[in-house]
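My structure is below; once you've seen it, I'll send some questions.
A single protein chain has been omitted from the complex, and every remaining protein chain is retained in its original position.
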Amino acid sequence: MAIDQVAAERLIGQFERIRSLSEKLASKLQNEDTIIQAMPDVSPPKWHLAHTTWFFERFILKEKNPSYVPFNPKFDYLFNSYYETIGSYHPRHSRGVLSRPSMDEVYAYRDHINTEILSLLKNYEDQLPKEVEDLIEIGLQHEQQHQELLLTDVKYNFSCNPLLPSYTESSSSTDHTNSEQKSQVTEIKIEGGLVEIGFTGAGFSFDNERPRHKVWLNAYEISSHPVTNGEYLSFIEAGGYEQPEHWLSDGWATVKKEKWKHPLYWRKSEDGWYTFTLTGEKKLNLDEPVCHVSFYEADAFARWSGKRLPTEAEWEHAMSSLPIEGNFVEEESFHPMVGELYSKSPIKKAFGDVWEWTSSPYTSYPQSKPLEGALGEYNAKFMCNQIVLRGGSCATSKWHIRPTYRNFFQADKRWQFSGIRLAGDLT
Amino acid sequence: MAIDQVAAERLIGQFERIRSLSEKLASKLQNEDTIIQAMPDVSPPKWHLAHTTWFFERFILKEKNPSYVPFNPKFDYLFNSYYETIGSYHPRHSRGVLSRPSMDEVYAYRDHINTEILSLLKNYEDQLPKEVEDLIEIGLQHEQQHQELLLTDVKYNFSCNPLLPSYTESSSSTDHTNSEQKSQVTEIKIEGGLVEIGFTGAGFSFDNERPRHKVWLNAYEISSHPVTNGEYLSFIEAGGYEQPEHWLSDGWATVKKEKWKHPLYWRKSEDGWYTFTLTGEKKLNLDEPVCHVSFYEADAFARWSGKRLPTEAEWEHAMSSLPIEGNFVEEESFHPMVGELYSKSPIKKAFGDVWEWTSSPYTSYPQSKPLEGALGEYNAKFMCNQIVLRGGSCATSKWHIRPTYRNFFQADKRWQFSGIRLAGDLT
Amino acid sequence: MAIDQVAAERLIGQFERIRSLSEKLASKLQNEDTIIQAMPDVSPPKWHLAHTTWFFERFILKEKNPSYVPFNPKFDYLFNSYYETIGSYHPRHSRGVLSRPSMDEVYAYRDHINTEILSLLKNYEDQLPKEVEDLIEIGLQHEQQHQELLLTDVKYNFSCNPLLPSYTESSSSTDHTNSEQKSQVTEIKIEGGLVEIGFTGAGFSFDNERPRHKVWLNAYEISSHPVTNGEYLSFIEAGGYEQPEHWLSDGWATVKKEKWKHPLYWRKSEDGWYTFTLTGEKKLNLDEPVCHVSFYEADAFARWSGKRLPTEAEWEHAMSSLPIEGNFVEEESFHPMVGELYSKSPIKKAFGDVWEWTSSPYTSYPQSKPLEGALGEYNAKFMCNQIVLRGGSCATSKWHIRPTYRNFFQADKRWQFSGIRLAGDLT
Partner (left out) sequence: MAIDQVAAERLIGQFERIRSLSEKLASKLQNEDTIIQAMPDVSPPKWHLAHTTWFFERFILKEKNPSYVPFNPKFDYLFNSYYETIGSYHPRHSRGVLSRPSMDEVYAYRDHINTEILSLLKNYEDQLPKEVEDLIEIGLQHEQQHQELLLTDVKYNFSCNPLLPSYTESSSSTDHTNSEQKSQVTEIKIEGGLVEIGFTGAGFSFDNERPRHKVWLNAYEISSHPVTNGEYLSFIEAGGYEQPEHWLSDGWATVKKEKWKHPLYWRKSEDGWYTFTLTGEKKLNLDEPVCHVSFYEADAFARWSGKRLPTEAEWEHAMSSLPIEGNFVEEESFHPMVGELYSKSPIKKAFGDVWEWTSSPYTSYPQSKPLEGALGEYNAKFMCNQIVLRGGSCATSKWHIRPTYRNFFQADKRWQFSGIRLAGDLT
C-alpha cells in the first residue's frame, strides 16, 4: 500500500514544521543550558534534539535501507532512550555528562538526517509505503512529545539555579489575566451507561489508545473548570499538607519524606506567594489553573474537597465531542492562563493549559496490541505504576493532542504541567 | 440494632477459635524466632500477636468504653501499624528491635484482651449492637490476615538463616504428590458481556469489595489450572530472565537490580532445583503450582507464553460460582500441592494453594465508601501502585476467603504465596 | 617452648573466670533480647556468645588438631566476624536475622568448646606450648573485648525500644554521687622530649601496641579529669551544635545530617536533661564524666574550650606510671561515676569510666609486625579512618586494660562509653 502525492507533500510539510520547531525552542538557550540534567527524570535539551533525530535514523533510515551508513556509530548507544531489544544504551541518569557531541555537531546531525528523510520522502514520490509513512508520523509525534519535555525539563533545570534564569521573555500578548473574567465553576452532570472509549477512525493515534472498547459508566459529574491556584491555596491554608486523612499512604509518605508544603515551583515570601515560570519568577495568580502538582496532591485535594478525580473513561466520555482549542505551546505563553481562548462549551479548558490527573492507573485497553518490533516498547512496557493524565498542556502542541490521548507519569511526579479537574458520583 | 443470642454465641465461638489459632501457629516457634524481621516488609511474629490484640483493644474496648484503662499505655505507639489518624506509631522497619514486651507479656496481653472482649460479648447477651458485632468481625478477619502474614514472614525470616530452619515437620498425610495424577491444563472459554462483580448479600466483606457494580467483559478464556513449577522452569530455561522483551520496564529494572534468575526460595544445585518451604528445603516438585513470583514475573511469563493475566473482573466472574474448597491453612501443608482435594469444576485450584496475580491495579470500586473513622484507613489508602491478587493460598484460612476477596501487593513483592493463572482474548 | 604447671593452672583459672563472666552478663537478658541488632555496628548478644566461642574452636582446636570435628560445620560461616583469609562469612549487618541456633544451642556450644579447651590445657600438663598459651590468651582477651561490646550493644538496642528496658537494677552500693566531692580540675604540665611509648616487657599485649618506639613530644598539659556532663552542657547551651567554626568538616556534615543536638542517649525534658543507662533512664548528673560522644563532638568541644585533645603518645606518656584503678565492669555500675575510687595521683580517672578520644588516627607503630596467619587480620587491617581511644571504660574489665592499650573507632561512633580529656600546648 502506498500514499499519494498530496499526502506525501503534506507529510514533508509537517516534517519540516515539526523538526524546525524543536530548533526554534532550543534557540532560546545558551549552549551551556543545553547539557544540564538537574534530576534523573529530566534530559538535557541537547539530548532531546539528538534523540529525536536518532529516532528517525534508527527506525526509518536504518530499518528501511540495510546499506545505510550511520552518521556516527556511537549515537546508537548515546541516543537510544530505552529500547532494550535493539541494544544497550547510555544510562538515563547520566545524560548530563555528555558535553559531546557539541551543539554544533548535534545540529549537523539534525541537518543530515533531515536531508536523508526528505530525500527518502521525495524519492518515493507517489508510492510512499504506508509503513514508512506511519514511521515518519510516529517519529513526528515522538518529536512533539520531546518538545514538551524539553520545555518542562528546562523549567526544572532553571528552577534549580539560584539565579532563576528565564527561558524567554514574557509575551504580553499572551497575558489573558486582565482581559478575562474569573469564571464560575459548575458541575456538569453526565449520564453514563455502556459507552465506548478509545481511538477509532482516520488519523494518527498511539497503540495505547486502541482499540475502541465498551466501558460501563455510572452517572457522574465533572467540573467545568480545572482547579485554580486560589482553590488549591485554600487546601494548603486549611492544613492539607499536615493532615494524613486526605492522603494515600504512598502520598503521605512522600509528603513527609520530601517535606512538600505546596506545589512544585511555589515559594512563600513575606509579600505572598510566588511561582517560577519559563518567563521567570512571578506573583502567583490565584485564578490560573493550579499546576505542577503530583497525583498524590491531586487526589488529596479532591478528597479534601469531598470530590474525587475522574476516571480516564469518564474524562474521555465527557470531552470526546469538544473542539481541540486552548492554551497550547503555539500560544507561546508557556504557562497556564486565566480564562478561555475560544471555548463555547460548558466544559472549559479541557485541552491545553494543564494535563489533568485522572484516577486511572495506566493499563492496556482490552485486546490492545502493541506495535511490532522494537517500537512495541514505545508505550506498552510502561503500563505499571503510572497514572493517566488527559488533555494536554500549555507546553503541548495543539496538533498533537486528541480526546483519546493518554499521557502517563508516576504518582509522585510534579515537573510536568499537571493539574486537577474534579469529578463526583451522582446517585 | 442488635443481634440475638445464637449469633452472639456463634461470634464467641469464632472469637475463641480464631484467636487460639494465632497462638497455635506461634507455638511452633522458639522465643528467639518471634522477634526477627529480616526485611522491612515482614513483621516479627510477636508483633503480629500483639498488634492483632491491640486492634481489639483500640477499636472496640477503647472506642466503646471511654473509661477503659489500657493494658499498657505505650502499646498504642508500639502496636499501631499504620493508622495515622489516631496517633503516631513505631516505624514499621524497626519492629525487629522490640525485644520487649517479652513473649510472656504478649501472651498476658492476649489473655487480658480476650477476657475483656468475651466479657463484653457475654454482657451484651441478646442485645449486642450490630456495630460492635461488625467491629469484632473485622477484628477476627484482621487476625486471619495476620495469621497468613505470620507464616509468610516466618518463612522469609528463616530463609535468611544459613541453617535453613524448619517451621514445622512435613506432614505426610498432606502430601498429595504421589496419589494424584498430573492434571491436563485446558482453557475455559467464558462469554463475558455486561456482568457484575463485587460483594453483595449477607456475611462479612471488606469495604474494598463493595459495592457490586457493572463491568463490561469481552469474551475471554482462563486456564483450568495455575501455572506449575515445570511450566515456569521452561521459561527460565528458555532464557526468560535474560530477555527484556517479555518484561515491563519496571520489571526488567528489578530483574537486573535484584539479579533475579528464578522465583524466591528456589536454589539450583548440582543435582537439580530445590525450594525452601516451611518444612525445610526440599526438591522442587515440577507439578506443584509455581509460587513466590512477583507480578513482574507473572506478567513476563504470561507474555512469553503468548497469553496474559486475567483482570480481576474476569477472575471473579469466572470463579464466582465455585465452592470454597482447596489447600488452605487448615490442611497444614503450608505449601502449594499437586492435585486437587475436592474440586469437580473444570476450573481447578481457584481457591487456596497460591494467590493469583491479576492484571488489575488495586483501585476503588465505583461509588465505594471506605469505613467511617480510622478504620477507613484499613484498605482505601493503599489503592495506589499495588496489584490485585485473588483466591487465597495454602496459608489462608478457608473461612477467610471469598470469590470477591481482593488481596493486593506491590508488583515486586515475592514473599507471599503468589502464583499465576493465565488468561487470553477470544476473538 | 612450653609453660609450666603453675602457669597452666593460672590459665585454666582465667579461662573459667572470663568465660563464665560472659554468661553472667548475658544471664540478665531474656531470650528475645539476645537476638536483636538495632544498627549494623552492634551485634546481638547471642552472636557475641557464639563468636567468642568459635574463636577458640577455629583458631585453637581446629588449628592444633587436624582431626578435630567441628561442633557444627556451619558455624564457621555464621560466627566468623571478619577473617577474610579463612573463608566467607555471614554479613555483619544481618546478624539480627539469626534466631537459630537458639540460646540453648549456643550454651551447649559454649560448654562443648569449654570442655575441649580445658581438656587440651589439662592434657598438655607441664608442656603446654607457648604458642597454644598465646592463642588461649588472645582468645580470652578477645572475649573480654566482646563482653564490653555486649554491654554497649545491649544499651544501644534497648535505647531503641520506647519501653526503655533496664539491663539490670541500679546497685546503690556503686553510687558514688553523694559520697564524693566534686573534684577541682587542674592542668598537669608535662615536659615531653624524646620519649618512648608502646608495650614492652612481660604479659599480654596486642600486636598493635608494639614495638616500643621513640616519639618526640613538645611540652604539654593534660587535664586532671575527664570533661563532665556539666562542662559539656555549657558547650550545648552556648550553641556549640549550631556553630560550624568549632567543627571538623566531616563532623559538621554529620551534625547536620544526623541532626545531633547533644550526646547519644541524652533527652531534654520539661524538667531538665535525662540520660539512658543500663539501669534505665535517669536524671543527668552534671558531675559525671560526659559519655557517648563521637570524636567529632570531642574535638569540637576541645576547640570551643580553647584546648585540644591529647595525642595518643601524650596520653600514654602521661598515664604510663599510674596504677590500673578505676570504675571498671567489675564495679557493676555500668555507668561512669562521679568521683574516684582510689586514685592518689593528680591525674584522675585515667582508667575506667570512659574511653578517652585522642587526636591520633589509628596507624601502625614503626616497624610493627601483625600476627602471623589469619590473626594478622585482628588489628592491622583496621588502621585506616579510625581514631585511637585510651584508658578503658566502666564496661571494660580491669584485667583487660593497660596504659599502652589502643582502642579505636570511626570518628562518628557514639555508642561506646567514649568521653573527653583535654590537653594543651605549653610554650
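We just call them A, B and C in the order they show up, numbering each chain from 1.
We adopt the following convention: a residue touches a chain if its C-beta (ideal position, glycine included) is under 8 Å from a C-beta of that chain, and two chains touch if they have at least 3 such contacts.
Note that the structure is predicted; figures quoted are calculated from it, not measured.
Touched by the hidden chain within the whole complex are the displayed chains A, C. Only one residue in the set A:K46, A:R110, A:K155 or A:K349 touches the chain that does not appear here, and it is A:K46.
When the full complex is taken into account, the listed residue touching the unshown chain is C:V215, out of C:V97, C:I190, C:V215 or C:A395.
Touching the chain that is not shown, out of A:S81, A:Q144 or A:N157: A:N157 (per the contact rule at the top). In the full complex, the hidden chain is touched by chain C at residues 82, 84-85, 194, 213-216, 218, 244-245, 247-252, 295-296, 299, 359-361, 363, 366-367, 381-385, 411, 425, 427. Taking the complete complex into account, residues 30-36, 38, 46, 74, 77-78, 90, 94, 96-103, 157, 160-163, 165 of chain A touch the chain not shown.
Just so we're on the same page, only the chains that are shown with their structure count from here on.
Chains touching both chain A and chain B: none.
Each chain gets one centre point, the mean of its Cα atoms, and the points for chain B and chain C are 47 Å apart. Annotation for chain A: no residues touch two or more other chains.
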